[in-house]
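Working notes for the structure below.
A single protein chain has been omitted; all remaining protein chains appear in their positions.
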């Protein structure tokens, strides 16, 4: 147990409303020694799949002993459960909507998953629209004080799995889609980086929207400003970028836009 | 006194400019042990009323021993005072513009209010446009080191009160307005949640802009995606939402838009 335990926060609350602040207060109200680490509050509203991508590409870099709190929760106040996924080395609280399950590709399966039922560890009056403040935050506070997870509710083996969309490979090449668009406008696709590496120095064409790209680079600045380039992302996926520019805007793409990669 | 004291920050500075960073540096320059907690820097520029709503819905969840620094300060550099509101258990620094007074509904009146006058606890050269960095930050730093508040200036009983707009009830029903719009586009009105609860299972109609809503739910996902719904907010006020959508955009509402609630 860290003397000043780390609790990370990932939500779709945005930054204008007092929701994030109320959660921080509620955590510190249980454990004033907690060190809070904002991951993001800019997950697109209710977008469980974008949350899944986000978690997969950030949580694995954190050390042991962190408690990760994830509130992207369109089902708040309904019968959906709140889960504690416990890897022993680290713990994650999330609604049972699958947002955390792709993460298991990187972190392995948790040692156990607990369904939160013990309301004694919650705020007294639970708002049906704000479990972040009234359940997630106080439970994270108690966990950071070393509370035994089994006190929070029963173990479960039944939870929603979410899969990020998989690419398809056929004789023509790879058929995937845009998985994520970062703040630079770079397009991260779901086509594996390995697919590009295997092409070695043979010519490759990637089609997205009505654009075709063929220029492969290792790093952005390997091509002149404004070039449309293909590269392998830091998450080891095919990435489409415009050097010092915004590929999403230039190519008119969105999350979900089809991407095809073929050898020429 | 916490060994690593908590100081929260609430401003309208936004995130592109170096103002927040300069404040953080100035606090840590006085007390490098402080733990800084960002509440928000996205209060709309100079919007004292939105700051008041924000504080009322976040500060009460924080524990004792926190120092809250609030810099939404259109009067910076003029004769307006800077106040330290001291509840004993926690302290708040804010310009004397009323932004903190609605908070007293939740926290009670402070034990004392001090007007900052002792410039020895300020930065040497005080910029007339950046008291956040030059007065608020160093004073917060000194308070977090345990400085006796009375050293900062004289006690005062004279400060600006700000009231959030109150709803009116007449034979027709409740007449209120939109108090706050969160990042999801949910409309938080100033009509009390209790007004809706008292209608029990009788039909209710809420009018906002040229829209009428009648569907009452407990939680967002209790109605299909895209439904316009009425519910009780996590702050116990009448809330108008579009399930998985943006009510402000759909209904064309702004803060201050009139809202009427009547039984049918």
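Each chain gets a letter, A and B, in the order it is written, and its residues are counted from 1.
Everything that follows uses one rule, which is that a contact is a pair of C-beta atoms (placed from the backbone, for glycine too) under 8 Å apart; a residue touches a chain by one contact, two chains touch by 3 or more.
Note that the coordinates shown come from a computational prediction; the quantities given were computed from them, not determined experimentally.
Undergrad: Which listed residue (A:148, A:170 or A:183) would be found touching the missing chain in the intact complex?
TA: Answer from the full complex: A:183 touches the omitted chain.
Undergrad: Per the definition of touch given earlier, which of B:20, B:70 or B:259 contacts the omitted chain?
TA: Of these options, the touching residue for the absent chain is B:20.
Undergrad: What residues on chain B make contact with the chain left out of this view?
TA: 4, 12-26, 28-29, 32-33, 35-36, 38, 45-46, 74-78, 127-130, 133-134
Undergrad: Touching the absent chain: which residues on chain A qualify?
TA: Missing-chain contacts on chain A: residues 2, 4, 6, 8, 10, 35, 37-44, 53-55, 57-66, 180, 182-184, 218-222, 231-234, 239, 244, 246.
Here is the rule we go by: only the chains that are shown with their structure count from here on.
Undergrad: Distance between chain A and chain B based on Cα centroids, please, to the nearest Å.
TA: 30
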